[in-house]
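Only a single protein chain was left out; the remaining protein chains are all shown in position.
So, chain A:
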Amino acid sequence: MKKQILICCGTGCRANGSMKVAEALNQAVKSHNGNAKVIADIKTTGCHGFCENGPIVKILPDNLVYYKVKPEDSDEIVEKSVLGEEEIGRLMYKDDSGRPVRSQEENPFYAHQYKMVLRDVGEIDPENIGDYLERGGYEALRKAVSMSQDEIIDEVEKSGIRGRGGAGFPAGRKWRTAKRYDNFPKYVACNGDEGDPGAFMDCSILEGNPHSVIEGLAIAAIAVGAKEGFFYIRDEYDLAVKRIKKAIQDAEERGIIGASVMGSEYSLKLSVVRGGGAFVCGESTALMASIEGRVGEPRAKYIRSVQRGLWNQPTVLNNVETLANIPKIILEGGEKFAMTGTKGSTGTKVFSLVGKVKRTGLVEVPMGTTLRHLIYDIGGGIIGNRPFKAVQTGGPSGGCIPESMLDLEVDFDSLASYGAMMGSGGMIVMDDRSCMVEVARYYTNFLCEESCGKCTPCREGLRRMLEILTDICEGRGREGDIELLERLGHTMQEASLCSLGKTAANPVLTTIQYFWEEYEAHIREKRCPAGVCKNLTCFEIEAEKCTGCGMCARGCPVDAISGGKKEVHIIDASKCIACGSCRETCKFDAVRTGARQNVIEGRQAV
């Protein structure tokens, strides 16, 4: 009998120590070699998505999944579950009712998902091309080389697939336009510069199934007539870079790409360019400047990059997730693909569901899934069952969506109509302890640092907005600030050069729109309702709720909390730095926040 042990070695699980688990399991299997009845094959895979509970170990064909596995569990796993048929209850995931679940299908985090792009991620060894080939890999490319260029583009157009990077431009139309230009050489490029903080789906796809992206890019190259292609990958993604490089090399050695693509007359050379750590390089023209070896500044797009892109030649640039969808479209036809999702946004979308939600990780659902379904059914609701406040979508270009809109069906168009955007798929859930003004300030600060400085509205507008927001957060907000922010934001939307600047005001404008009262509380009452803005918040322990467990005192970084065992604890306001760690650690909800007006006024008087 043959069994397989899959160990997730995505970035998240690695950070949780999965490489050590893999090593220990290898050892354990070796030391149990005497049992010839079971041949165990160990495979390190890409991300399973449920990173919070990593390292994840899956045993096939039993379809038994263990979470938070430690190296010291490996002997027991091999003895009981690999050589035997026994389950280890403590390593299994417990569903909402506390019942341990065996497979991923029974796990509520996975049960509501629909995996197309992520189907093989977590099942195959990303560093082994044989694994990908075994699962029908590169069959789509084989089919594509036998089709005409127009036939390929027809399928992609029929599928209706839109760019997953955020803008949602139809991929088929982009290819069609690029193909039409009779200007050679042409280039294709894959945008793997996933800069949105809080989003890591492209990273997981590149790491977990690099060949699917290579196959997609190769099909794009054939469709438009390009002979050279680039992967532009974010500098922070070491593992993704390593895996893509290895995958390109393996594909070349097998004659899949290179001088002859699958034995056809097409040729294709692929290379990897590492990003330089600049957010603006996710913008198409800035990315191309960076590949050319220049400063990554965008240019005005009177002429689109499909006409004049890399080295002024026609260039098709697609996002990682878009390309990973292409092989399936070619194999099964565009019409089949279009059956999933909504009318205007076909297919599925991978979201990174993070923040204050119980089950965090990567999830893939059909377009048109409601936010409520994502956050409550898949995500399991808010940590500690606190009230939901907002979900931030689309990264720094997106917006914050309030509770009243939880039943919104998520696709490219629905979110845009509310001033937010789906973006690349980051979904950050916030509870009542997240301050929306501070979140707006956070994004503005991020963009202010990342603005390339080429155009004035973005460079100066962001700086001014940041000053105003910082003033509001620190208790110096004035009447008229909100209106001024809105005016600045609208000007930036109108006048900025690239979409970084055009969308930079979205976090500010949406928080003003949906959380106006919170801005007013900061400005008029000098109070932060969420208890986040340090200058406006003081922390107190409620005597009735405090059990004297001492957790808060142990966690306090400045020793500002005192109190004996089983006695009510007290916070010394003169020492307190308002970091909020006591509120996070308290299991009895005994830490209360209040306004700190006196302190502020006192400071101003000085």
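Observations on the structure shown:
Everything that follows uses one rule, which is that a residue touches a chain if its C-beta (ideal position, glycine included) is under 8 Å from a C-beta of that chain, and two chains touch if they have at least 3 such contacts; residues count from 1.
The rule we apply is simple: contacts and distances are computed from a predicted model.
Not every chain of the complex appears here, and the one that does not is recorded in UniProt as "NADH-quinone oxidoreductase subunit E", selected from "Energy-coupling factor transport system ATP-binding protein", "ATP synthase gamma chain", "NADH-quinone oxidoreductase subunit E" or "M42 family metallopeptidase". Looking at A:Gly296, A:Pro327 or A:Gly399, the residue that reaches the missing chain in the full complex is A:Gly296.
Checked against the full complex, the candidates A:Ser305, A:Gln392 or A:Thr593 give a single residue touching the omitted chain, namely A:Gln392. Only one of A:Tyr110, A:Phe279 or A:Phe412 touches the absent chain when the whole complex is considered: A:Phe279.
The omitted chain makes contact with chain A at the following residues, 11-12, 14-16, 50-52, 54, 194-200, 203-204, 235-237, 273-279, 290-296, 352, 354-356, 360-361, 392, 395, 426, 428, 430, 434, 439, 442-443, 446, 452, 554-557, 577, 579-581, 584-585.
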